[in-house]
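A single protein chain has been omitted from the complex, and every remaining protein chain is retained in its original position.
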Amino acid sequence: MLQLESMVEKLKATFYNSVDFIAREISFPKDQYAILCYYSSMANKKDVQDIVNVLKVQTTFNEKDWDATTASQKEAYNLETLVEYVCQGYTVLLLLNSQQMVRFTMPNLPHRSPDEPTNEAILRGAHEGFIEDTDVNLGLIRKRMRVPDLIVKKVTVGTDNKADVYYMYLARFANQENLTDLERRLNNMKDKIDGLYASGQLNDFIEDNPMSPFPQIMNTERPDRVFANLTEGKIVMMADFSPTAYITPVTLFSFYQSPDDFNSRVIVGSFYRMVRVFSFITAIFLPAFYIAIVSFHYEVLPIELSKKLKLDISEIPYRPIFEALIVEIIIELIREASVRLPQALVQTIGIVGGLVVGDVIINAGLVSNMVVIVVALTAISSYVAPSVELNTSVRVLRFPFMFAAALLGFFGILIGALILGVHLCNLGSLKSPYIYPLVPFDPKKTKQILFRGKHTTSGTQPSSFDPRGKKL
Amino acid sequence: MNFTITKVQLFVMLFFRTTGIIFIAYSEALLNAGGRDAWIMFFIAAAFVFLQLCVYEKCYKYFELGKITRWIYIFSWVILLILSLVYIQYTLNIWVLGNTPNYVTLLLMLLVSYYISVSRPSTAVNMPVFIIPFVFVFVFFLLFAVPELRVSQLFPIGKSSGHEWIMGMLYGLASFTGLEGYLVLRKYVLTEDKMRFKDILIYQTIITVFSGFLMLVVKMYFAPASLPYITEPTLYILKSIEVTFVKRLDIFFLYMWLGWSIISLSLIVFNIRIVYFQKERKHKKIPMVVLHLLIFFSSIAFLNIRSVEFLRAHFQYIYIPFTVILPAFIIWKNKRRETKCAK
Partner (left out) sequence: MRKIIVFLLLSSVFLSGCWDQRLYKELSIISVVGVDGHIGDLKAFYAYPSSSDDPTKYIVLEGVGKTAREVRMNANKKTEQTMDIAELTTILVSEETAKKDLYSLLDVYYRSAESPMTAKVVITDGSTKKFLELKENLPKEIGEYYLDFIQSFEKSSIYPVTNLEIAANKMFGEGRDLALPYLKASGDKGLPEGEGIALFNGKNYTGEHLTMRESTFATLIGYGKSDIIELAYLMKKDGKDISVGFNAIRFKKNMKVTQVGNNIKVKYNIYMPIVMTEYPPDHLDRTKRRKELEKFIEGRVEKDIARMFKKSQEASSDVVGIGEDIRAYYPNLWKDGKWKEIYKDIKIETKVDVKIVRSGSIR
């Protein structure tokens, strides 16, 4: 039998006398002595009181399962488990006489409401988003997927903070090979990682090629996107208390699909999807193309255009590549500044950066009108991609092309494009081909990159993979 | 090497391997050699090639390369690679990159080819897919030349001499060089992907229509007397077409052709790779490095107008020995051995 007084002291000491740790003795019918311990910052006090009351009643009537409520469970006393439970925000009722403890799994962790994620806005469709609470997040998914074979599993990684990584899939569709592969990678991560601070750490461990500029895992904060991907047989990962879901395996083209496509009309949806895929090309090649033309192949321009361009650039002191770099860097600076600044000041940056700098730099004769047009168009095209991580990659990719164009003109662009092509062919997401249906070539599916079919005809919707899953 | 392809992939590869490097120039050689009836010879050659493909399809199982034949093929392909690269570089020098040192452009082109050759087989198999849209773009822009075409250039027929017929047929066949790739790659096609003669017919029709279109455009555009002076007639036509937004289509198409050609080169390298690695080898990358270095130094050494003109004059003789006689010999030999074993 444990002594009440010393036990309370001991517990408090275990938790380093933290002020928000509460260990309080209460009277309990069966045992006389009981200690209720919890972090006051994480326990839902009213619910705890309710359960304690219920337990008291159940014990008084000497019921066999006196400990059982929906949120409580008894087990043998063990200090280490107790510490673990309390740290997770549970409340533990310690029964001193019978050496047992009952845990109440009802932490009250602060979280916000499931609002629409700001960086993945859509026009129509559900306006819910994931939040920093795993239960709510899983709830948001389960709400849409009312089937039992949505399997959720958990891996705990990180010795420092013991974060949980959940992964879920539909048993019907998910590819077993992908699954074992992912599990292997997660387990590998378990040993190597000290703490999971940023959920982006997952990327580096799960991706086939972390050095590639292309994201091989799709991040999203939208439950409807997760839902759609689950039905395609993909695996979704979520780190503890992170609003971001990681979807794998994905294809390049799935980054260019938005829930908007499916909510809008067939023609409209297809049109905007085409616009987006086209934007991928302009975002990477347009500045390079401009540089190649003004420094190597201006003769491709018809005379009317050529004369205009000539007027524009003949007084610029710099080479086209530096001219373009100046404007590119200004735009990147404006972007970075507007992300960091408080919302109220973003407008100011837009005006100062866009109007003042843009206008003055042209009047000063540092850069030409044409290059501002080109770079601005490129920047706009790169923001079209509905996925943040892809549009950052695309923005970075255009710099090598600009240098290649400045060195060798179209030849440089061609060589760069071929190397990019080979890289894309080599790339896989969980070893599934990254640019399916181009590679492996599936002519029938290729048109789905650009068009969304009617929902009434089956098989016309773009899905990045066969549920069966093609391997490289 | 362990990989499978679908029949669509096989045909895509074959298409780009065949049209590859030569498609901007072969029509000039063919039309000059064949005289007035050259365009008919081309279509006869295409029909012959179709029959040949059908025979290939029947007998591809017997196409097992022995030690000597393997090296004959590798050797011939390496020579083909070198000559193609010399031709590509020469054309580049003339049309766009006159001052860039040859070794820079050659190195960059071979770098791409090397990168493909050390990647997974599926990369080499699938790279041609990127070129498919450009086929349509190419044909579309050539259609702008239609108002300048004169149908009367096709007639009269039946005026070619016997010698012209022989040479014209040789050139007509040579525009399908690379057909042996079918035999090399056929056994990697998925077994559940049934190959029918209809598929071969569709493929052969597509490639005939494409190459025939290029050739007919050239035939109907140029006066026969001016053709011998023009080396890349297709580019020349594009050069004299002006569309509203682009003045010099030829420059774009030159680079399109270059990309096309580099991929075609990589497919030849892929053939070499398949044949070489049929036997298990210890090193995977070193042979490819050696191959590319060999190609690099030889093409630098041979890069001059003499070898280009030699190539133009003798290109037509490659076809018969390597795609007709040698495969026939190999198939015949293996078939006989098999029947012997069966007894």
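Going in written order, the chains are labelled A and B, and every chain counts its residues from 1.
Basically, contacts are C-beta pairs under 8 Å (C-beta built on N, C-alpha and C of every residue); 3 or more make two chains touch, one makes a residue touch a chain.
Computed from a prediction, not measured in an experiment: that's the story for all the values here.
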Which candidate, B:Arg120, B:Lys239, B:Arg312 or B:Lys333, sits in contact with the chain we can't see? B:Lys239
Can you work out which residue in B:Ala38, B:Ile82, B:Val96 or B:Ile263 touches the chain that's missing from view? B:Val96
For the chain not shown, which residue from A:Leu325, A:Val372 or A:Leu407 touches it across the whole complex? A:Leu407
Hey, which of B:Ala47, B:Val104, B:Val209 or B:Val289 is the one touching the hidden chain? B:Val104
One chain is left out of this view; which of A:Ser314, A:Gln343, A:Asn363 or A:Thr456 touches it in the full complex? A:Ser314
Among B:Lys159, B:Arg196, B:Arg281 or B:His314, exactly one should touch the missing chain; which is it? B:Lys159
Under the stated touch rule, tell me which residues of chain B contact the chain that is not displayed. 94-101, 104, 147-148, 150, 152-156, 159, 221-226, 236-237, 239-242, 247-248
Touching the hidden chain in the full complex, which residues of chain A are there? Just list them. 293-296, 298-299, 303-304, 306-307, 309-311, 313-316, 319-320, 406-409
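To be clear about the criterion, only the chains that are shown with their structure count from here on.
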If you average the CA atoms of chain A and of chain B, how many Å lie between those two points? 46
For chain A, which residues count as touching chain B in their complex? 297, 299-303, 305-306, 408-411, 413-415, 417-419, 421-422, 425-426, 433, 438-441, 443, 472
Note: in the complex, chain B contacts chain A through residues 6, 8-9, 12, 92, 96-97, 100, 104-105, 108-109, 111-112, 115-116, 119-120, 122-123, 125-127, 129-130, 242, 244-249, 251-252, 255, 258-259, 262-263
